[in-house]
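Heads up, one of the protein chains got dropped from this complex, but the rest are sitting where they should.
And then subunit A:
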């Protein structure tokens, strides 16, 4: 019977059809069985006491999860998880604290009794809360979290590429979602071995079958646009994502015996994994996705499908309008107060918000000129230059190496941001921190323009721990007929580094202009807190 089922599953996988709910559950059960068998073998060699406790926990779970909706492990720990371990943790530390100290002294019978007491306590607390079908952590988390705790956030996968276990876990998850895994390309500089590095010449979509019924075609198109750099820029990516999700919602039909609020969220999860594989999600996209998921889960179960869909589409429309379009207008209004006649304004790269501000100021008849600073290999400044010159603004164009040369004639620096971190650091295109540094050295004010939906709860102090590595082949260039780095892959000790983002410390930034007003860099966590309280 088991053989027959696995054959069916294999067949449907190769045909690209979506696995039915039963087949998925069977797959999960088999995998859990395999894991259990593996751990049984492990137990024979390691301490029996603690492992047995874990085993008992797992045995409870398949029974519990069959009645629960299929919950797939997500990179972020879901909210209900911390309270159960906390409740279970309270009785346990009391008994655990003396245990390790006295372990050799206690007899086997005493240990057994303790264990049984612990398990009873856990079962009781689990029965009360209605456990989530979360797979028990593997041998890593043996000791329960301490009482002080718990914002135990798990580290996101995309900064643990050098950890083979995490990579394997991701591969398994993608296999389950039927999304191809994108492989890293080229020699990675050792400082960044914990990040992915992909090649633009090998987009993920090449490995998808046609027609791909797992992923909605609008999402496939979006993923391709992301990975090839056709849609670039924080706002553009978020808006494109929201429009694609609107299309998905329009085409969605609730399967029988399913609730829209739960099923739609689960439908979106493989899409998000796919987009993440095409290009790592930005902070703004992450916030937008959180908002959508929350809106979907808040749909009452008695709502009819058509109504629900219209409601969701309106929500998304409102989000785009409020958080992006109107925010831009508000920020432009504040910024125009800061632009005076005769100003020489320096901008870096192509920020849609900063371009909008400058065009608005020009329409309001302010007299200023702009210096556009650009950098290799993306050369986004050319796009900004095009847009500004079309409006009639007088512009100068320089490369970033000349910034200390022209800064003495600049009166203000306007920078865009990719995200604002909770410790006040500004994450933006690589080179922004450099411009802020040199501006500070010349005492030129630096103003960062950023909408509040890009505020992020992460904290980071340098550009290494979390970043994005772009295709290293972009650095290759031909000058005077010679391409020096053409065969860089053949030279073992040569590496090319193409960073996408960097973080600017708050002491380089004088003012942040948001749709809520003009705030100093250090007030970002206050805004985040206020936003969370509102929601």
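Here is the rule we go by: a residue touches a chain if its C-beta (ideal position, glycine included) is under 8 Å from a C-beta of that chain, and two chains touch if they have at least 3 such contacts; residues count from 1.
Just so it is clear, contacts and distances are computed from a predicted model.
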{"item": "Among \"High-affinity nitrate transporter\", \"Translation initiation factor eIF2B subunit beta\", \"Actin-related protein 2/3 complex subunit 4\" or \"DNA 5'-3' helicase\", the UniProt name of the subunit that does not appear here", "value": "\"Translation initiation factor eIF2B subunit beta\""}
{"item": "Options A:179, A:370 or A:496, residue touching the unrepresented chain", "value": "A:496"}
{"item": "Candidates A:161, A:292, A:430 or A:521 - the one touching the absent chain", "value": "A:430"}
{"item": "Touching residues on subunit A - with respect to the absent chain", "value": "189-191, 375-377, 399-405, 408, 429-431, 433-434, 437-438, 441, 462-464, 475, 477, 479-480, 484-485, 488, 491, 493-499, 502-503"}
